[in-house]
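Below is a slice of the complex: some chains, not all, each in place.
Labels for the chains are A, B, C and D, by order of writing; each one numbers its residues from 1.
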Amino acid sequence: MQKLQETAEKIRTMEIRGAGRIAKAAAEAIRDYAAGLDVASIEEFSTRIQEASSFLISTRPTAVSLPNAVKLASKYSSGNVEEARKEIIENANCFIERADKALGIIGKIGSRRIQDGDVIMTHCNSNAALSIITTAFEDGKDILVIATESRPRRQGLLTVRHLNNFGVPTTLIVDSAVRYYMKEVDKVIVGADAIASNGALVNKIGTSQLALAANEARKSFMVAAETFKFSPNTILGNPIEIEERSSDEVIDPVILADLSQVQVKNPVFDFTPAKYIDMIVTDIGIISPGMAYAIIKEHLGW
Amino acid sequence: MQKLQETAEKIRTMEIRGAGRIAKAAAEAIRDYAAGLDVASIEEFSTRIQEASSFLISTRPTAVSLPNAVKLASKYSSGNVEEARKEIIENANCFIERADKALGIIGKIGSRRIQDGDVIMTHCNSNAALSIITTAFEDGKDILVIATESRPRRQGLLTVRHLNNFGVPTTLIVDSAVRYYMKEVDKVIVGADAIASNGALVNKIGTSQLALAANEARKSFMVAAETFKFSPNTILGNPIEIEERSSDEVIDPVILADLSQVQVKNPVFDFTPAKYIDMIVTDIGIISPGMAYAIIKEHLGW
Amino acid sequence: MQKLQETAEKIRTMEIRGAGRIAKAAAEAIRDYAAGLDVASIEEFSTRIQEASSFLISTRPTAVSLPNAVKLASKYSSGNVEEARKEIIENANCFIERADKALGIIGKIGSRRIQDGDVIMTHCNSNAALSIITTAFEDGKDILVIATESRPRRQGLLTVRHLNNFGVPTTLIVDSAVRYYMKEVDKVIVGADAIASNGALVNKIGTSQLALAANEARKSFMVAAETFKFSPNTILGNPIEIEERSSDEVIDPVILADLSQVQVKNPVFDFTPAKYIDMIVTDIGIISPGMAYAIIKEHLGW
Amino acid sequence: MQKLQETAEKIRTMEIRGAGRIAKAAAEAIRDYAAGLDVASIEEFSTRIQEASSFLISTRPTAVSLPNAVKLASKYSSGNVEEARKEIIENANCFIERADKALGIIGKIGSRRIQDGDVIMTHCNSNAALSIITTAFEDGKDILVIATESRPRRQGLLTVRHLNNFGVPTTLIVDSAVRYYMKEVDKVIVGADAIASNGALVNKIGTSQLALAANEARKSFMVAAETFKFSPNTILGNPIEIEERSSDEVIDPVILADLSQVQVKNPVFDFTPAKYIDMIVTDIGIISPGMAYAIIKEHLGW
């Protein structure tokens, strides 16, 4: 329990962050907890596993990959404690392995859609989107990337540095120039923070503007997302909450202090409706956003 | 001629900048040049005025207000030197007075379209757009402004400061959040760097994204523009050129130097098609963008 | 002055109502007032005509045809009282004659766009729209009309009765069925209460839904409007105000009295943006809505 | 058989009406029929159950919930009569219980999407849509509802009365005012008469106009529908027929009798294409309309 509590604490304090890392840490925590659980009966085993699961999930109620990982890792069917334990260890390991490979698979599948000469626009700094781009480049495709700055935290600088390390020719633009350069783009590829059961995408603020401009100009809009990014809570109507970050990221607080009539809004994510998404590249293949409910039901076990 | 050359030099070196200031300086220069012109015949007068006009216009071939000012200021019909001189002085003064009053008139006309409770989004830092907003506020209308940061030069900070001075409640957002906040907006009001003869708008990079998002959400998109912003050159097919500024505005050059595969694109303006513009508020009233050609022909004398 | 005051009173109390009738009564009032004006000088004449004009216009500040009629009727250029008087009488008579003929001309011009076999949808009860429809029918064209009920006042019943008198086959539908029947429609023809300087249409509530559904289904949307329906005030930014009528038109007040949480909204008009209007049939020909400003400037003398 | 025939008769004569009530009555009829069935063999059992099923379904061939209820209630797998009987009784009870709870579940799930301050437009009088609205209100959310009159039968009056009883602040408008008020709306919530296998919605005439106007203004369009509203017949291409009701609902027959050229069309439903639907709130969660085929296959057992 102590290790599980430590993991929970690290998730809560964001020492462990990022959908993939959270998911794996949670699966490991459940696995190790089950492995060491000393109980008298399957009933007690069940109660303790459920408590541990709920506890882990409660550390960041809005993280999408967390409940998916816990749910898949803590699944067992046997009525015998030792067998149930074994099942959990296997399921957790299986989930961890799948999560580990997901980026590679998405890169491979998505890169097949990239054609020689493509100009690709991306936003913020998504591992899944970058996996597609760098895989295509390493396959010898001659591509050009346009990366947005992604104010306020300017994760676009991480993206151009990452692409530069791979040798991919990249152009950096400010976020306001998205529509101006959309004419030169062939495909837009972005990551996902979460995908709702009706196919809507939650991703870094500004994503929906890329989607809107891509749709206006008949450009492909591709989302790269591991299946554990699909949100089971949205089936039950729970909205995905949009975090607001400090105004300091946008304006110097000293300046702001002088402006009594001025406030700053700094939401981290926005919503992109399913109708602007041409395809979602997942670790189980390319799907239409309309399939989100089925993915959650069938692949996430809800 | 010396004073005219000085003015020309200041326009060329951007000591005099901004469409309104350039226009007035040019009209004054023509007026004063005509006032002091010592010529033997109306033919010589004509030649010299034409030379001076062409010279002034050539200092910044892409400025839109410059040829409009020179054209309107240098107009005369008389065949008598003294009368022609008087005509020019009168026309120039008339143009200057009209230009001086234009912002006030636009503020008055446009503010009548603002309703109590309106949430207004604006972009960059336009005097004409701000004139509408502050006039409405001073008329006692209870409004809220959402101002974009307007990277890379962040003129949005000037806008929020200006509105703060007037006491207008204002929210500052990053450029990527335009579509996210568009749902709460009633009207978008932006300025103009130029308006082409087919009604297309040239304005600060990012303007077309506001227009696109406003159109998607059925929000009013209003342009505030003095008549001297309408571009006579576009009638003849001359495209309005989009200036590119230094990459230093976007990324620290030291960092960029290390990224051999990365380049930066930093265009200053973008194009907004006429179909996304609900109305243009000018100093001669509210028009449809489809009227641009007629405005240039009738009010700018081409 | 007494007769002018009587006319003003009748306009104020809506004894005289309808854009055309108001316009003609106002022009007559100005004409007769000018005819009987006993003044010592052209200055006095000018002052009195201006007072009379302002007084008339002030009786219904939101009526669009009223200022147009007064403006056109009260125009004169002479510095001589008798000649100015004559000019006003002529201008007023000319305006009245033009207004009288406007419906006939619109009917003739618009009907040329109707083709044998056309199914035409109309809304509410517009004389100008009906003039086009009945002219086409009397020209021997085999047409079918779909008329909306136009709740709450159900002017659609007047429309079907009028068309029935002409022998035009007509189908009556409820307002909710507009989109359902739009598939069978070839053209939508509606009237206008006012047209703004940017080409937007103000007409009976529900008009914009016909326009939206017509646009969705690629059907022609035609507005029939006398030139005196173009609003000069909108050039100066004055919004066209939307009148609210009594809730009694929508729900029995006895029932409503029992429903403490329920209120009723009953606006008379709505706005249709220019982009949904294919053409405006006026007494000076077929125009694009983008021409509205030019019509106001050139044909209404502002 | 007698009781089954009585139920069938009541469905045929519309004594039992409404998708939910029909569904439950049919499931009960099958259950009771199976419970009392005195047969010699499983073959005879099978034949009789099938006859009864077909007979029930044939009473209202266009009702969507009827075949779904019969199909789910009459399912069994055993080859033994008593066990098959028990299965049917259980399946029928299970269906009835699920149907009973469906409105509550939909209310709970859907209400989570309602935010404090939301303005919600609804059309006609849908129990499922109202369940979402009143649940949100009872959860303490500060909402405002705009209800359409829903001519010709004016079920909007039922809606405002129902909401008034719950204390929900409500505004009543005529159907023509839908687009006018859409600007103030945050979400549109409507019920469903049926959902086709390609995701298209069949609902009260006028629904598609709300959807179109919501789509034009980027407002959420939410459908509330029990799973038994999904139409299995549409998989096989059978179109959902649109009932026409009496013209007396639209116009006084005495008046109509005098209008020889006038006819009245009074369809009860219209179609809303899947592309205008953001989500469907069902008793098994929120889905995209693109999932309709899967729902019919997996949850309705076809």
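Rule of thumb we're sticking to: contacts are C-beta pairs under 8 Å (C-beta built on N, C-alpha and C of every residue); 3 or more make two chains touch, one makes a residue touch a chain.
Remember, it's a predicted structure, so these values are computed and weren't measured experimentally.
Enquirer: Of the identical chains, 4 are shown. What's the total across the complete complex as given in this file?
Expert: Copy number for the complete assembly, per this file: 6.
Assume only the chains that are shown with their structure count from here on.
Enquirer: If you tally the C-beta contacts for B-C and for B-D, which one comes out higher?
Expert: If we tally the contacting C-beta pairs, B-C comes out ahead.
Enquirer: Is the contact between copies chain C and chain D built from the same residues on both sides or from different ones, judged by whether over half of the numbers are shared?
Expert: same
Enquirer: Between chain C and chain D, what is the separation of their C-alpha centroids in Å?
Expert: 43
Enquirer: From the C-alpha centre of chain B to that of chain C, how far is it in Å?
Expert: From the centre of chain B to the centre of chain C is 36 Å.
Enquirer: Any idea how many Å lie between the Cα centroids of chain B and chain D?
Expert: Measuring from centre to centre gives 56 Å for this pair.
Enquirer: By the touch rule stated above, which residues of chain D touch at least two different other chains?
Expert: Residues 216 of chain D touch two or more partner chains.
Enquirer: How would one label the connectivity among the chains shown: line, ring, star, complete, or other?
Expert: Its topology fits none of the listed shapes; call it other.
Enquirer: Would you mind giving me the full set of chain pairs in touch?
Expert: Pairs flagged as touching, ordered by label: A-B, A-D, B-C, B-D, C-D.
Enquirer: With touch defined as at the start, can you tell me which chain A residues reach chain D in the complex?
Expert: Within the complex, chain A contacts chain D at residues 196-200, 234-239, 273-275, 288-294.
Enquirer: If we count contacts the way the header does, which residues on chain B are in touch with chain C in the complex?
Expert: Residues in contact with chain C: 108-113, 115, 275, 278-281, 285-291, 294.
Enquirer: Which residues of chain A touch chain B in the complex?
Expert: Residue list for chain A touching chain B: 148-152, 157, 160-161, 163-164, 167-181, 204-206, 208-209, 212-213, 216, 250-251, 255, 259-267, 270.
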